[in-house]
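Note that one protein chain of the assembly has been removed; the remaining protein chains are unaltered in position.
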Amino acid sequence: MRATVFHGAGDIRVEEVPRPHAGVGEAVIRVTLTTICGTDLHIVRGEYAVRPGLVIGHEPVGVIEELGDGVTGYEIGDRVLVGAITPCGQCRACLSGQLAQCGHGHGFEAVGGWRFGNTINGAQAEYLLVPSAQANLAKIPNELTDEQVVLLADIASTGFSGAESGDVRLGDSVVVFAQGPIGLCATAGAKLMGASLIIAVESDPTRAAMARKMGADVVLNQKEVDVISEVRRLTDGGADVAIEALGLQETFENALRCLRPGGTLSSLGVYSGKLQVPYDAFAAGLGDYKIVTTLCPGGKERMRRLMNLVQSGRFDPTPLLTHRFSLDQIVEAYDLFGERRDGVLKVAIKP
Amino acid sequence: MRATVFHGAGDIRVEEVPRPHAGVGEAVIRVTLTTICGTDLHIVRGEYAVRPGLVIGHEPVGVIEELGDGVTGYEIGDRVLVGAITPCGQCRACLSGQLAQCGHGHGFEAVGGWRFGNTINGAQAEYLLVPSAQANLAKIPNELTDEQVVLLADIASTGFSGAESGDVRLGDSVVVFAQGPIGLCATAGAKLMGASLIIAVESDPTRAAMARKMGADVVLNQKEVDVISEVRRLTDGGADVAIEALGLQETFENALRCLRPGGTLSSLGVYSGKLQVPYDAFAAGLGDYKIVTTLCPGGKERMRRLMNLVQSGRFDPTPLLTHRFSLDQIVEAYDLFGERRDGVLKVAIKP
Amino acid sequence: MRATVFHGAGDIRVEEVPRPHAGVGEAVIRVTLTTICGTDLHIVRGEYAVRPGLVIGHEPVGVIEELGDGVTGYEIGDRVLVGAITPCGQCRACLSGQLAQCGHGHGFEAVGGWRFGNTINGAQAEYLLVPSAQANLAKIPNELTDEQVVLLADIASTGFSGAESGDVRLGDSVVVFAQGPIGLCATAGAKLMGASLIIAVESDPTRAAMARKMGADVVLNQKEVDVISEVRRLTDGGADVAIEALGLQETFENALRCLRPGGTLSSLGVYSGKLQVPYDAFAAGLGDYKIVTTLCPGGKERMRRLMNLVQSGRFDPTPLLTHRFSLDQIVEAYDLFGERRDGVLKVAIKP
Partner (left out) sequence: MRATVFHGAGDIRVEEVPRPHAGVGEAVIRVTLTTICGTDLHIVRGEYAVRPGLVIGHEPVGVIEELGDGVTGYEIGDRVLVGAITPCGQCRACLSGQLAQCGHGHGFEAVGGWRFGNTINGAQAEYLLVPSAQANLAKIPNELTDEQVVLLADIASTGFSGAESGDVRLGDSVVVFAQGPIGLCATAGAKLMGASLIIAVESDPTRAAMARKMGADVVLNQKEVDVISEVRRLTDGGADVAIEALGLQETFENALRCLRPGGTLSSLGVYSGKLQVPYDAFAAGLGDYKIVTTLCPGGKERMRRLMNLVQSGRFDPTPLLTHRFSLDQIVEAYDLFGERRDGVLKVAIKP
């Protein structure tokens, strides 16, 4: 089959690799739509290490092609969405409700739930082996197209979790730092959960416009205004929740400084280096601040819930899908996506 | 193998039945210790319907005899504890954290997590087939004996959950209605969670004494005192949490009447008939009362946590194990247990 | 001053009474808008006892006329909204976060937070004494009219709390029984919190239409369809949350029967008599069901949050205000409201 293989920093190729087959508890799906994630860029740039030879990508929509022993209630040909995170459901982490830190049948493993395109072959390919299939195959309602659901596998699930982990309550004020795909979904999530004021921070005009479409009441351009004082003014003393969706010291620190005492910083970004928590930004530890981090929630029940939100019209991810490519054009798609050319937000890849 | 088979109301027999074998995702254990539960009595008395021919019992300690395909990280011969509730970990209920309402790979099923001795063969036998083995085999630390862990499978897990679902907080006052094995463990659970005042309600002097041992500060005999006014007096206006551990209209109603406004009734009992919530007992719906019900939490992570509590000396269930029988004597054990003769609390059954 | 005085069942009169003055910690407001609540009807009908001579009504919008000693940060002439529930903030209940069960400086008191028109003079008058003024005077933003905020004092706060206490999460299915003013706000609250499917149960066509406007995806007419089976079909096995907004055995019981295992019944209704919980409707106590009841959340911070939701356009309560009367016409307004004539939902009363 054709697949996108990582060969080393800066070197991915679409090439022929053996087609997978389903073992006990597994399934194989024929991928009908996938996309490229910011994390894939980190891999291709050599900033996040995976083994050479790995098929990358972790956002699959497809059709069931094979079902291994022990997987029940599905039929060959069922259309399914599979989350980027594929919990086993049967380890200590999963049984504790922490599906993203899945220990594959046993304890906890940091980031263990993220397997596709990280520790096992991924979704930018014609076929995909799905581990723990019983816990991860989410049937797609007939009413929904592949394009309507493909962004739920990761960015919507992650973005929404920023609002959920921040425990956004009716009437809260929320500030969201950065309006890339994840940040835009965090904005949409805050709106869905009943925030009364959503402030997005973004300098790119296309993304700022999309932020308003996703629910932002105000968009602040950090290159033009003092974000911290402006958020404090708009919220009368600080936001209840700040969501960080970029992964930089600056956005992390500003998110903390925008909070009212007792507020929550909900962090989605992937950081590198020594992140600093200035002591004055959290009242030297006496301000009752919370900092929570969240990795994309996965599993078929999460996917079912997100598809329900799309089906009932509560959330429409399709405006984020700005470009379309075939699998054979994926190197070109990576280039466009990586360079943020042409107003790209997310690309659809069709094997 | 020898097993305790239900043949109809009032008719159980220890007889020879075929030994089970492990299919995909399953295990077979050789049972080394089990016990009889109040629910088993309901079954034997014909008050709770199961199919004739079923092997009953749901509290197994044993040694792994067979491992089916797809079960990893265990060895034949490992000593294991299996909870009364055996969640699959991969259905909508389990992935939502509601393991006791397990839908066996798919949706929710009321009481679906309770399979042993209910919908599949149970533990009062020489061998036991364990479904969803990866999620349910909890290795027993070498330091713990079978007798130290057998009561964790159901009564300790259930009893503790009464305090947990009631959300007992540091300094709370808690009243526990009835001090059978479940109620005694609810008392112990309230103590473990930091309640400052635990009032047990029980008229049987042996059980009252055991209640004190398990952590009750006060034991009220409902035949001698007006429990409601006494609880109100001791708690200066009503308990923060009331735990019901019997399943009668009277205890349910009294539990509600003992609460302060905004208090929580945590119900563990199994009810029959039309349960009544007198409108005056919960301020006509305006008192911010909560009524929560809980079925025994299961799964190997729950068992691991409970074994840790025993191992560190926080909780000692062995005083509750008052009598010992061989499997062949189990009909006699049922009789003693059902009649509550000889100060019996729980019986150990050794196949 | 002119005020609506309760003289006994069926006998309310607008008459002259002494104007109140502010003591320590109190304020007096000149009422500029108020309304009639279903609870007021219960009082007038003699179904809920208050002392004869009491001024009734508990939903005030007004202007500060007097400030007692110890109240700071307000000016005479400030426009304020005061919630129906007026917590003191300083008793055991308030300091525990249970403001509606306020003990007025000391312990817990059932329904103690509801004072206006219940235990002290109420809002259907020209002037109103506000106890614990520091905790209860919520300044109204200039951008909002009296009509935009008057329904927040009780029905929006109560209705939303049905969804909040039910802990509605992103993607949940919610069924709301009865679409009177409270039920309509519960529907709006479920929408605001991110439910993916909201099913309203209502037979009155005007209310059914308003339910759709407030966010219901489906409205079921209980006189035409079997609500339980229809909800089970639409939700694929039962709703995650059921909100009861009427206070009858039938709606309570149906709400319970509509739930999936482990679901939550969030009750807002005021009940009378012996409410029954059929044991089969909650799996005999083994279904992990929760029943939570909530009295209207009050206090100035709650009012501030609700006003923010109106100001940002998230919620518009004005369609519920169908009729307008002067204070002198209030007996007529009670009649119309009590008879549900002319499609009335809520009436505005202007002193």
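Which chain is which? They are A, B and C, in the order written, and residues in each are numbered from 1.
Criterion: a residue touches a chain if its C-beta (ideal position, glycine included) is under 8 Å from a C-beta of that chain, and two chains touch if they have at least 3 such contacts.
None of these values were measured; they are calculated from a predicted model.
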Identified contact with the non-displayed chain, of C:Arg30, C:His58 or C:Arg92: C:Arg92
Among C:Glu16, C:Glu47 or C:Asp69, the residue in touch with the chain that has been omitted: C:Asp69
Among B:Arg212, B:Arg305 or B:Lys350, residue touching the chain not depicted: B:Arg305
Missing-partner contacts on chain B, residue numbers: 160, 164, 169-173, 189, 192-194, 196-197, 217, 304-306, 308-309, 311-312, 314
Positions on chain A where the hidden chain makes contact: 93, 96, 98, 100-101, 107-112, 114, 236-238, 247, 260-262, 267-279, 282-295
Missing-partner contacts on chain C, residue numbers: 24-25, 69-70, 72-73, 87-92, 94-97, 99, 105-106, 132, 134-135, 299-302, 304
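Rule of thumb we're sticking to: only the chains that are shown with their structure count from here on.
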C-alpha-based rotation, chain A on chain B, 0 to 180 degrees, nearest 5: 180
Proportion of interface numbers common to chain B and chain C (over half same, under half different): same
Chain B-chain C separation of Cα centroids, rounded to whole Å: 40
Set of chain C residues in contact with two or more other chains: none
